[in-house]
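Only one protein chain is missing; all other protein chains are in place.
After this line comes chain A, so read on.
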């Protein structure tokens, strides 16, 4: 198709010379032929029934078969069974070790590790973080989550590093893995839950494996990137000294990739935490489960008490691993100090044991649930509605639903199905290549074939509304931050914290403010996606060639002209990337919003899990995958994005 347009005759009028116009014309031509045909055959607004394939029957049979054979079939007995047992045993072992160390021991060990790899300030922060977890009465769930995390992160890091090593050393492996890893990065976490539940059932093994599948890709990507990105001349120098391939790998390539490896580990840990919390839906237990239960009964206080430890854990893990990466190679750490640190930690743990204070003392717990709930009640009473002039939060949510979400959803569902496909094709082709357009259209069509056209469009309407809000706020904030150093400095720590928080946590405050429904899901998605959009926008605008800006200034351009005529056009690629990231991140949270009344696909997944109706859940999961693919491809600029923002 691309070649067709390229060889168009030279005498075409000026407008036709623009590739965008040519693409649209060609598309219109294709549509003019196909649409009447399709319309004549399957005239209907929604996806025609004739074109759907009902998968629930075979899926239900598959799931029944698996449930029936889980204890007898050799595949489960000798393969999945062993994996499952190994996971359960190792999580249990780590959990017991953590409990045996006691709260004093765990805090001391964590603080000392942080001190050795990241410095005194982070060590104090780590200790404070752990003590706060105890103070909130969440010590046991924190340890449960931590045990699950330790096992999942270790497994993810090993799997990811091995895949990355393969992709880093073999070009063929790289070509095969890269599209898979890229696609996995854009899929919402929820999509990973059902396949593992199908195989392992609800429980810790499923939770750990879903976490591994979700968290291993960044490690694999960054390992491959590090191995491939090594300075060519250094490798040549190493080869010129007569090294063997093994020596090259061990003494040069892997050490040269240390920064990427640690960054990969950092991202893996963050994604694992995010998933370990979400996986409470499939039996992960721990902090996520507390949040999940609390949200189910709209008990914001209890949700917050479990949510704060999650955030603390995320911030501590992120800062410590990131600081370890930055401090790489600046100083030699003597093993003696490590020995001291270890001895001190063991001493504290033993002291805690001897004092008989293994469990966090009941008397030291601070119950924040009640005061928080009182505050929420007060908010419900005073802020929800009837606030003079501005109106209440519930009113906002209601207005947003009736004025924005409903019209968008109804509009989408009213559109004939083929026109939705056409819009998708046109957008994807204009922004990307005909490859991305084709994938996007096929993914959208697959949603129709799966028979979940209506709920998918519902989800899509929420995504579109959330993305629109995110982009308006994000671009405005990003432009402001790019123009004012002061503002950017003030903004940076806020963005840092927001970007480290797991998706799940965002649901807590929005439920407190807006109650349940579609509007709070959208609000959570906006808050989650905003930091990445702001950051990419700011970076893109700041990276604009200073010489171009200077020349515009020397010609007497006003700052508005500079922004409109120089900065924004030159930062086009970053802005498109911001849109892409915004869409991907928004989708992830809109889906999770199914837990707080967002409905649509996310609700189908939760419903499927809760009711044991795996068929419904799996179909919804597949639709989420397709929707994710479609949204990513539609907004994908010609070049691949670098990494996920969260």
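Criterion: a contact is a pair of C-beta atoms (placed from the backbone, for glycine too) under 8 Å apart; a residue touches a chain by one contact, two chains touch by 3 or more; residues count from 1.
Here, contacts and distances are computed from a predicted model.
Undergrad: For the chain not present in this complex, what protein name does its UniProt entry give, out of "Chemotaxis protein CheW", "Glycine/betaine ABC transporter ATP-binding protein", "Deferrochelatase" or "Phenylacetate-CoA oxygenase subunit PaaC"?
TA: Its record in UniProt gives the absent chain the protein name "Glycine/betaine ABC transporter ATP-binding protein".
Undergrad: Could you tell me which of A:183, A:247, A:413 or A:539 touches the chain that is not displayed?
TA: A:247
Undergrad: Which residue, A:54, A:231, A:377 or A:410, contacts the hidden chain when the whole complex is considered?
TA: Touching the chain that is not displayed is residue A:231.
Undergrad: If you put the missing chain back, which residues of chain A would it touch?
TA: 231, 233-234, 236-244, 247, 251-252, 255-256, 258, 328-329
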